[in-house]
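The structure appears below as structure tokens.
Removed: one protein chain of the complex. Kept in place: all other protein chains.
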Amino acid sequence: MAAPALFSKPEQGRPQDGRPYKLSISLRNRLNNIAARVFWLITLIPVGLVIAITVALAVRSAPILQSHSLVELFTGTVWKPFGGQFGFLPFIAGTFWVTTIGVILAVPPCLLTAFYLSEYARPITRNIMKPLLDVLAAIPSVVYGVWGMLVIVPFVQKTFMPWMSSHFGFIPLFASNQPTGFSVISGGVILAVMIIPFIIAIIYEILKTVPQDLREASLGLGATRWETITLVIFPKILPGIIAAIVLGASRALGETMAVLMVVGNVPQIPTSIFDAAYPLPALIANNYGEMMSIPLFDAALLLAAFILLLIILTFNVIATLVLQRILGRRGK
Amino acid sequence: SPATPKDANASSESAPTSGVITISGAFALYPLMTRWAEEYAKLYPDIQFDVSAGGAGKGMTDAISGAVDIGMVSREIKPEEEAQGAYWASVTKDAVFPVVNASNPVLSDLLSKGVTQEQLIKIYITAEITTWGQLVGKPEITDEIHVYTRSDAAGAPEMWAKFLGNKLQEDLLGIGVNADPGVLQAVISDPLGIGYNNLGYAYDASTDLPAAGAIVLPIDINANGTADPMELLETKTEAIEAVATNQYPSPPARPLNLVTKGKPTGITQAFILWIIKDGQKYVSEAGYVALTPDILAESLKKIQ
Amino acid sequence: MQPHIQVKNLNVHYGRTHVLKDINLEILPQQITVIMGPSGCGKTTLLKTLNRFIELVDGTRVTGQILLDGQDIYSNDVDVTEVRKRIGLLAQRPQPLPMSIAANVAYGMQIHRMKSNRQEVRKSVQHYLEVAGLWEEVSHRLNDPATSLSTGQQQRLCLARGLAIEPEIILGDEPTSALDPISSQHIEKRLLTLKDTYTTIIVTHTLRQAKRLADQVIFMYLGEVIEAGPADAVFNHPKVERTQQYLAGLF
Amino acid sequence: MQPHIQVKNLNVHYGRTHVLKDINLEILPQQITVIMGPSGCGKTTLLKTLNRFIELVDGTRVTGQILLDGQDIYSNDVDVTEVRKRIGLLAQRPQPLPMSIAANVAYGMQIHRMKSNRQEVRKSVQHYLEVAGLWEEVSHRLNDPATSLSTGQQQRLCLARGLAIEPEIILGDEPTSALDPISSQHIEKRLLTLKDTYTTIIVTHTLRQAKRLADQVIFMYLGEVIEAGPADAVFNHPKVERTQQYLAGLF
Partner (left out) sequence: MKKKIHRRYLAEFVARVLMIGSFALVALILGLILWTLIQKGLPSLTWEMVSQTPKGGFYLGKEGGILNAILGSLYMAGGGTLIALIFSLPIAIYLNTYLGSSRWGNYVRLVLDILWGIPSIVYGAFGFIIMLSMGMRASLLGGTITLTLLALPIMTRAMDEVIRRMPTDLSEAALALGSTRLEIALRVTLPQMLPGILTAVLLAFGRVIGDAASVLFTAGYTDNIPTTLFRPVASLPLAVFFQLGTPFPEVQQRAYASALILTILVLILSIGSRLISSRLNKYTIK
């Protein structure tokens, strides 16, 4: 029997021993290979974009790097650009505080809500909730900001802060040095609210990819749903959960308008959650109008963007390493 | 088909009467500009306008970089900007007023005495006055002053800082709140708050009184220890009057400017001229302060 | 003898498909009941109804009663978890949990806190792996992921895991379908020894296996129970023509 | 006869585990080769090596050669898709694709553009469902999702789907394990009729099935081929002791 060659040769397209005509495998493969190449090229777009943005930011922030030392920029605490003082530490600290609080506040309810929606809720609850989450992800930041000013800031100022500082005021973290409600905690709450729809939606979809058989395997052994979630489903999708949280946190790092409307924008290093702070994106947004008209100021703001980029990069690399750690340990 | 000007006073006859004018910049001028644009488009239907807000700095940047034809700038033009080709004309006037909460603990003292520029400096720049008691000379009142300032770079804080001893916005103390409505909102909801707002925000256009929940703090301009009637700007009308007649100090009062890259030409020039001449009649209707004739004349000279 | 499980007028619909029709059954304790019937006749559905797995499938409708020691397991105040612990189901498609081999077996014991210390758990894991005839093959790699087992090994693992929670009733959905005859027989022997402690229901396609195991036999066809009774009677003197044909059709 | 597939010095490792050891085989065309051996001995692994599925598992290492008509299928310039089309694998666990029952069968025909119009595709779908003995059960619900089938039905669906791409070589990994005897026999008959067109390799645990089908038999044990040869010889005069034991162990 003269079998057709395995190698992709053009003759493959011809009808063989009376069998019906087929599209030659080599053609389909060529399509597949072309697709692979095109897809690969497309992945270059985001890579190129990041490189372009990095280079652009680096070039445009170069002037300030020439006139000020890195140490001075990163450890300085005074921000008087027109007085020639560019201390970025308060902004870095502000970014760190607000994002951390936002993520800490967002993650537990997100996880629980996603689990609830996917494992417990009736279909009708799900079908109502999902479009609402889409909507929540779409509301403009300014609206969140205004909402924060109308609801969160007064709540923090009049209810939450007095209560906390009268009970826990001795802890510096809860001291009320700046009793206006425009604070790290208000910014954190707004951020949490803003990233919630993203985290829930992604975790929910990941939960949906867990095969039903797996749930049945656990439930069949008499496990409760909660045990099934914590012992079987959670470990299985942990990488996905971490990815979802990292995505949420990245979003939080970059969120601008809503935060800046409630966070107080005082270039200081906060020591309490009721202190005002000044995150990097807020710095950029507050002054973007003045960008480009004054060269050194322009460079300083783009340096802020550059620093933010570095923070996001560091954060993501750490998250990736942690993830690999977890996966590695599990592999054993 | 070239449109025939319906207005006999139409400026330069040779100017083309069709095209697109793009404008961006200060929020303070945005509502008025859309009004001007509409009126002008009624005269010259073939001229189209793209008007966008975004802040004074954005207007300046856009104008200098040629991204728009006209930038709206609600502050003074800096030398660096002039060096980059910024060319401007003043078209109307605005002013910044200090505001406090209507249930301020020492409200009656404040209204009777007013605050001096000196005291404001001690609140906003040097932090020597930190309680309302200190401010009105009643040390037994220890309520802290909650100072609010603008977080975004804009004309109002710049003028306010300039008023407080020729300082810069970065020297102003206080919690930074975004935009005029933000500062107003912060003051309205905080009985111990003090802030500053542009004319249109400090006063409510429909009632002629200060915005609900807020009080415009009289500035003791002549530093005689009492708020004289002309310093006590209880209605918007009075405030406009004080600003228009230069009784209210400048800064914090200042002209609002239109910036072009180099001296305007063609339809842009024609439009700005129209604003300076015929456009002025819409200024007070929209709640802005008209310029004094001498400044208007100066603007006219710069553009023509 | 008091029946351990009573099924009364059971009807199950998947959406519009009527899958189980008017099932009435009595499952006797300490006996092995074998369910037979052509592929697609509703055997798995019946087993899933017995431990309330059926309600996990969207769009199913169950009517009728299933009484476990006289209590309706579908009544509202019944605790599903408890039902599932008492009625252990060995699924047709073995599905290892995403953990190590040992942890798979220990899983049930741990959630039910059946063992007081690790030592005991370890002993039990070994015991049940031996019962399932898997111990020798995996004793040196207990910490490997359970997914790295062959299909037949996974099936035995699921058996070990299911027996480890010491259910009262074991539902086995073709528990030896992926096994070679020697492993199968090992398990059959175990099932026979365990018979006195458990009530066992097994689905199988192998007539020989059925004959070796069955005390009671249930024949299903197109969603109906067409014949049920003691093994001897059903195998040797089937009353219903279908059953006769089915039995004859083998070999 | 020229062997259709030649396996030379094949060794497969999963990580550190040595799963297939020095396998040497010749698979003859137009014959049914049956692979037998205890659970976990490496049968699935061997089949997966034959159609290069093994490389989808992380951390596997394959050495040795597998020649299909004299060509090494692991050589670099070989087109894997072509290999997999020519060597169809029916997996041990039936896995329906996320589409309707009919679409599952049509899928292969469509991607390979084997039919020129819908009419023909529909006819072929019916044909192969009949071959797998599933047509009657599903003809009224061809557009239902394939997941709504019972396990045995899914297995037959996968069989229909696998035959529909008309591979040269069929690898069947216990293709009737979830089926009742009547359905199994239906499929066995088909395999026997198709024998002249295809080269068939079947893994089975049922000795009777093996005897009914096999032209050639391969016995595996702990990753090694311990005996291979014509069915008659191996079943009736096994040379190796293990094989004798294994055959004797069955009843």
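By written order: A, B, C and D. Residues from 1 in each chain.
Just so it is clear, a contact is a pair of C-beta atoms (placed from the backbone, for glycine too) under 8 Å apart; a residue touches a chain by one contact, two chains touch by 3 or more.
Not measured: the values here are computed from a predicted model.
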item: Selected from A:46, A:84, A:172 or A:328 as touching the chain missing from the view; value: A:46
item: Residue of B:52, B:131 or B:250 in touch with the missing chain, whole complex considered; value: B:52
item: Residues from chain B at the interface with the omitted partner, ascending; value: 20, 22, 24, 27, 30-32, 34-39, 48-54, 58, 65-68, 179-181, 198, 200-201, 204-206, 286-287
item: Where the missing chain touches chain A, by residue; value: 25, 28-29, 31-32, 35-36, 38-40, 42-43, 45-47, 49-50, 52-53, 56-57, 60, 108-110, 112-113, 115-117, 120-121, 127, 129-144, 146-147, 150-151, 193, 196-198, 200-202, 204-206, 208-212, 224-227, 229, 237, 240, 243-244, 246-247, 249-251, 253-257, 281, 284-285, 288, 291, 302, 305, 308-309, 312-313, 315-317, 320
item: Residues from chain D at the interface with the omitted partner, ascending; value: 51, 53, 56, 81-82, 84-86, 88-91, 93, 95-100, 103, 107-108, 111-112, 145-147, 158, 161-162, 165
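Throughout what follows, only the chains that are shown with their structure count from here on.
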item: A-D compared against A-C, more contacting pairs; value: A-C
item: Chain B and chain C: spacing of chain centres that average the CA atoms, whole Å; value: 81
item: For chain C, residues that touch 2 or more chains besides their own; value: 93
item: Chain C - residues contacting chain A, complex; value: 51, 53, 56, 58, 81-82, 84-86, 88-89, 91, 93, 95-99, 107-108, 111-112, 143, 158, 161-162, 165, 167
item: Interfacial residue positions of chain D with respect to chain C in the complex; value: 14, 17, 36-40, 44-45, 92-93, 137, 141, 148-153, 155-156, 174, 177-185, 205-208, 246, 249-251
item: Residue numbers on chain D that touch chain A, as the complex places them; value: 2, 29, 68-69, 71, 73, 77-79, 81-83, 85-86, 111-116, 166, 168
